[in-house]
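To keep things clear, I will list the structure first and then write my remarks on it.
Removed: one protein chain of the complex. Kept in place: all other protein chains.
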Amino acid sequence: MKGSLQQIADAVGARLIGDGSRQVRSVASIESATADDLVFVAEEKHLQSALQSRAGAVIAGTFAADLQSDRPVLISDFPKLAFARAARLLQSEHARSTGAHHTAVVHASAVLAAGAYVAERATVGAGAVIGENTHIGAGCAIAAGAKIGRDCEIYPNVTIYAATTLGDRVLVHAGAVLGSDGFGYVRDPQTGRYEKFPQVGSLVVEDDVEIGANTTIDRGALDETRIGRGAKLDNLVHIGHNCKIGENVVIAAQTGLSGSIVIENGAVLGGQVGIGEHARIGEGVMIGGQGGVLPNKVLRGKGIAFWGTPAQPLRQYLKQLAHLARLAKKD
Amino acid sequence: MKGSLQQIADAVGARLIGDGSRQVRSVASIESATADDLVFVAEEKHLQSALQSRAGAVIAGTFAADLQSDRPVLISDFPKLAFARAARLLQSEHARSTGAHHTAVVHASAVLAAGAYVAERATVGAGAVIGENTHIGAGCAIAAGAKIGRDCEIYPNVTIYAATTLGDRVLVHAGAVLGSDGFGYVRDPQTGRYEKFPQVGSLVVEDDVEIGANTTIDRGALDETRIGRGAKLDNLVHIGHNCKIGENVVIAAQTGLSGSIVIENGAVLGGQVGIGEHARIGEGVMIGGQGGVLPNKVLRGKGIAFWGTPAQPLRQYLKQLAHLARLAKKD
Partner (left out) sequence: MKGSLQQIADAVGARLIGDGSRQVRSVASIESATADDLVFVAEEKHLQSALQSRAGAVIAGTFAADLQSDRPVLISDFPKLAFARAARLLQSEHARSTGAHHTAVVHASAVLAAGAYVAERATVGAGAVIGENTHIGAGCAIAAGAKIGRDCEIYPNVTIYAATTLGDRVLVHAGAVLGSDGFGYVRDPQTGRYEKFPQVGSLVVEDDVEIGANTTIDRGALDETRIGRGAKLDNLVHIGHNCKIGENVVIAAQTGLSGSIVIENGAVLGGQVGIGEHARIGEGVMIGGQGGVLPNKVLRGKGIAFWGTPAQPLRQYLKQLAHLARLAKKD
């Protein structure tokens, strides 16, 4: 889509300096921008290079409020956020097919809402529901009974098991697996063999969640696994059965949660973090990359960062690392 | 399937207290149970809530042996194990299609045994064999020459390379990749470039193995990789070329084994464990989450837990952590 700078400024709540009738088509970095592009500057030290770039317009922080420039500038308290919103506005709304590609296999009892599309070779099982304007990518396998909300984008080769429900505006990247069996067994003490514990629960993914490529989320064993509204999961993340992930939780790549864990709203987990079963991560807690949390452990403290295995408050852990380094230097 | 409590008690070796003609249809947690459901209690402290639930019947440990209750109770030495077995009995044996969906691509020289089914858009290559009652999910790619035993369930979008053999009753979750090339190269000292070492061996997965979603298992370089009978692998696990995994080994999510590792029978690896090439993990050894084992290392001791990187006996490692914490507190 093309948009005038005035339209964009209005939409993202920025104050425009310069010609509001100019149009941009897309967003870019300062290095790669052309006259059709919008760029942003979050720190004053980068302002000059933005103004020297070929960008059609610049979103900048309030540090640029008094700027005299031929280049149109949009002033925002939160320039990066404004840029992200502008990017969404400009995203080309390419006309999309609706219905199902002739190579897709959609069960007669499945429901495709208005504007939904099932791409090449995707399968949609009996009784599944695909919401309005939702797009199911090539090769996806949507099991019988799965429910997917509206305005979702399911990239290719995703597998969604039965007993899975997705809310609206959910993005699922390629190769992700949603609703697979949890990892639960009971050892027979006589034979040493493992009997599979029933994995017959459900998975609920709430609105506005994004799920990375090849991430796996297991359904509950007997009850449900739940991913809260607005949570963002990176690639290759593993979420075990019966976990409850709160709203606006952020989980970076390759982090793994075993079963029955609670992550409260707004927590942030770095990459390759591992959390043991039945642990609870409090609201707004942050865990640094590769941190490990023991089973049943509770971490609390909004905005408090934890690190290490077992995870400790960051300051305390850094002290330990410093001591260790000092000891070894004595040799 | 519906089953009478007497049938279930007989099948799982429990002693029934109460009306054996009552029927249940499925299993549930205490919280979500309805009158059609069977629940279980492994610890006496949860017995009251089970009896106050709406469950049709309760499996409990011997602590409930003298219970007076209107609710039918099944007494077992191992109530969780009995519950898991009851769940398997009750699992609805839905009538399944056999043969191949018309969108599947099955090579003329492939063999589908009686009761086998190849679902939508799956491919089965030349000379591949699919055993009795085995189900190949939508979008799976089964390479030429692969052999799959009977009563296996291969979930959607699994890829099985050639030179892979699966035993009977193997479960493979969505997106798993079996038999891919191992990671082996030879560096040319003159150019610094890597020449691919031949990865032309095989993968054998024995009976009763379960493999998690998006897990990857490489075939042997020149010989074989082998996953022993009854082993259970969680999601996103990586098994390198030439590894030998023993019987009833348990490997939790995101654990990775590089090449030529031996895991002996009954070992248990937590999540995100990493093991270096040519290491050997002895029978019944346990390694805690995120533990790391160096190349060529041998860990021994049935029932002994190891933790940390490099992995040490748990007690010894905890001592070290405690010392470190004490040091840092002196500041």
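We just call them A and B in the order they show up, numbering each chain from 1.
The working rule: a residue touches a chain if its C-beta (ideal position, glycine included) is under 8 Å from a C-beta of that chain, and two chains touch if they have at least 3 such contacts.
Being a predicted model, the structure only gives us computed values, none of them experimental.
Asks: Given the contact definition stated above, which residue among B:Asp10, B:Glu31, B:Glu44 or B:Glu195 touches the chain not shown here?
Replies: Hidden-chain contact among the options goes to B:Glu195.
Asks: Just to verify: which one of A:Ser29, A:Gln48 or A:Ser97 makes contact with the chain not shown?
Replies: From the options A:Ser29, A:Gln48 or A:Ser97, the contact with the absent chain belongs to A:Ser29.
Asks: Of A:Ser53, A:Asn133 or A:Asn157, which sits in contact with the chain we cannot see?
Replies: A:Asn157
Asks: Using the document's definition of touch, tell me which of A:Glu120, A:Asp188 or A:Asp223 contacts the absent chain.
Replies: Checking each option in A:Glu120, A:Asp188 or A:Asp223, the one touching the absent chain turns out to be A:Glu120.
Asks: For chain B, which residues touch the unseen chain?
Replies: 103, 105, 121, 123, 139, 141, 143, 157, 159, 161, 175, 177, 180-181, 183, 185-189, 192-198, 200, 214, 216, 218, 221-223, 236, 238, 240, 254, 256, 258, 272, 274, 276, 290, 292, 309-310, 316, 319-320, 322-324, 327
Asks: May I ask you to list the residues on chain A that touch the chain which is not drawn?
Replies: 26-29, 31-32, 78, 80-81, 83-85, 87-88, 91, 101, 103, 119-121, 137-139, 155-157, 171, 173-175, 208, 210, 212-214, 230, 232, 234-236, 247-248, 250, 252-254, 265-266, 271-272, 289-290, 321, 324-325, 327-328, 331
One rule holds in what follows: only the chains that are shown with their structure count from here on.
Asks: What whole-Å value do you get for the distance between chain A and chain B if each is reduced to the mean of its CA atoms?
Replies: Measuring from centre to centre gives 28 Å for this pair.
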